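Before we start, here is the structure in question, set down as C-alpha cells.
Excluded from the complex is one protein chain; the other protein chains are retained at their positions.
Then we have chain A:
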Amino acid sequence: MPVNLTPNAIATINDGDVNLKPLVQVLDIKQMGSAQERFRLLVSDSVLTQHAMLGTQLNDRVKTGLVKKGSIIQLIDYICSQVQKRKIIVVLNLETIIPDCEIIGNPKMVSDAPAQNALPNTNSMLLSTVGYNNLSSQSHGSNMHSIRPALSSQSHDGNMQSFRPTSSTQNQGGKMHTFQPALGAQNYGNDVQSFRPTVQPPYQPPPSYRNHGAVMKNEAPARIIPINALNPYQGRWAIKARITAKGDLRRYNNARGDGKVFSFDLLDSDGGEIRVTCFNAVVDRFYDAVEVGKVYLISKGSLKPAQKNFNHLKNDWEIFLEATSTVDLCPEEDGSIPQQQFSFKPISEIESAENNSIFDVIGIVISVNPSVPILRKNGMETQRRILNLKDGSGWTIELTLWGDFCNKEGQKLQEMLFINPDIPEAHAVKDWFDRGGCDVASMSISRDIVQGGPKNEARKTVSQIKHEGLGRSDKPDWATVRASISFIKTDTFCYTACPLMIGDRQCNKKVTRSGNSRWQCDRCNQEFDECDYRYLLQIQIQDHTGLTWVTAFQESGEEILGYPAKELYLLKYESNDTRFADIIRSRLFYQYLFRLKIKEEMYGDEQRVKITIFKADKVSYSSESRYMLDLISKVHAH
C-alpha cells in the first residue's frame, strides 16, 4: 500500500503546531535514560528528520514491537519542546498505521536552520521591526521567533552548526556576534539560501500573543495532558487533577538558612499521581489556596526526580512549583477523577517488606493508647500515640501517630488517614470484622514473640545458629530456640544506669561515680544520689545439639531471674550472697523458649556473632507438646 507521509510535518511541528496529526516514519529507536526507561525515535516526513521522545506511557508500544524501525505512525498528541538547546518532539499519543515499511524518500537529519528557512524571507523584516534581536545575537536571528511560542526561542546555534552543510557555514558563528542584530539576520538569510528546502508550513496555529515589549510569549493556555505523560522535556503543560492529600507546613534549617516547605498529592482521571512541592515564598502563595478533595488546573511547574524515600506515589517525577506557576481551582466537580487511589496490602505482608517502604493499609482499630510526649533527637518535644490495627489476614500491627495527628479528632484526621471511608475495601473489612473477625485471635507483627505463628517462628536448634551462619547477613536474624540455661556469669551481671526520664523513656545510659556518693550521667549531664541497676547478663544456653553464649538485657534478664537487677545487686554485694547464689542456681537447667536476635558485629578487628535474648519464656509444656505433635504430623505427611 503506497503511503504518503505528511509533507513538511517536521517543519510544521518545529514551528509549534500541535494539531496536524501527521503521518511520519520511524527511522531509528534508541533507549535513553538510566533512572527511567525512555525511548527516543528518529522520525521522518520523507524530507527531514527529527528526534522525538516517547512519553513513558508509550514505552509498551516499542517493547511490544508496535512501533519499530520503519513503522509509519500517526502522531496524535505531541508538542515540540526544547531540551538543551535542541528541539525535540515529545509524543504523548500515537497510532501505528503501518507496522513495517521501506524507508520513504531520502530524509535528512534536521537542523533547525532549514526549518526556519522554510519561512518566507520577509520574516527578517519583522524581526528587526520588533527589535527583538537585541538579545538574540547568539541565536543567529532566527526569524521564526517572532511568530513562534517562546519555548522555542534562543540559540539553536550549537545544534545547527554541526548539521549545516560546510559550504554555507564557515563565517557565520564568528560573524554572528559582531554584527548588528538586523544585519546578522539578513546575512544569515543569505548564507543559508543555498539549501533552503522548498517547503511551506501548511498550517500555523494561531498562538495568542500579548506584547510585553521586547519579549513575546504565547499566552494561550497550555494543553491539559495526563499526569503520566509529564516529563522534564516539556516546555508547557497543564494538568487537571484532584488533591488527594496535603502535607503539613514544615520548617527547616540547613546550611542555606531557614526555610519552609509543604507538599500535596495529585490524582487525575487516568489514575496518574504525582507529588507537588513548594518552598518558601511559593508556600505562602499556595498553602491556603489548595484544598484536599478539590480539582485544580496546574501549570508551569518544573519537574524533578521524585524523592522516593518520602514519596510513595507511582511517579518518577515530582512537580516543584515556582513563582510563575499557576494552580487554579476548577469550579465544577469532575467525577471522572477518583477521590483517592489506594493499593492496599494485607498486614501479614508488611513483615516481609523492605524497611522504609510505604503502603496503603486498611484495617479496624482495635485499641487506642493514650498519646504521650516524646523527646525528639533535636531536643524538641512532640506527641506520639499508638493504635492497633487488625485486618482479615489475621494479623495486627501498631500504627504510630506523630505530632498533630495524635490529638485531632475523627474526620479531621482524614488528610492521610481515612476514617470509615466509603469504598468497597472498607466495607469488606468492616463486614469481615462484624461477621466474627473481631473474635478471631490475631497475632501482632509489631511486638514480641509470636508462638507457633507461621512466619515469625523460625524455630532453630543451638547448633543450627552456627551451621546455618545466622547473623552473617546485613540484617539481624531472628530465631526461637528451646534450650536450658546451663551457666550464668555472675561477676558482672548488671550495670549502673541513669534513672532520669527523657520523654516517656528512661535514659538508661551507664553512669559513673562522681565524688564519693553521687552518680553522674554524661548524656543527661546531671548528678543524682541513686542510680538504677539494669541487667547485662551473660548466659550459656544448651539444647540437645550444643551450647552457646547469649546476652540478656534488662527485660529478658528479669524474665529469667525473676527479680529486679537492683535487688540481686544488693543481695550479692550488701546483704546475703548465699541467697544470691541460691537464686542463680535455681534458674539453671530450666527450659525456656528464647527469642534470639543474632547479628555478627565487629569487636576491634574481630568479627563475632552476637546473640541477644529478646524474650525468654518458661516452656509451656502444653503448647510445646502441641507444637511437637504438629511437627510429627508434618513428618508423617511427607
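In this text, contacts are C-beta pairs under 8 Å (C-beta built on N, C-alpha and C of every residue); 3 or more make two chains touch, one makes a residue touch a chain; residues count from 1.
Keep in mind that, in the parts below, contacts and distances are computed from a predicted model.
According to its UniProt record, the chain left out of view corresponds to "REPLICATION PROTEIN A 14 kDa SUBUNIT A-RELATED" among "CDK-activating kinase assembly factor MAT1", "GPI ethanolamine phosphate transferase 2 isoform X1", "Needs CLA4 to survive protein 3" or "REPLICATION PROTEIN A 14 kDa SUBUNIT A-RELATED". Summary of contacts with the chain left out: across A:K304, A:H467, A:R523 or A:R626, the touching residue is A:R626.
In the full complex, chain A makes contact with the omitted chain through residues 621-622, 625-626, 629, 632, 636.
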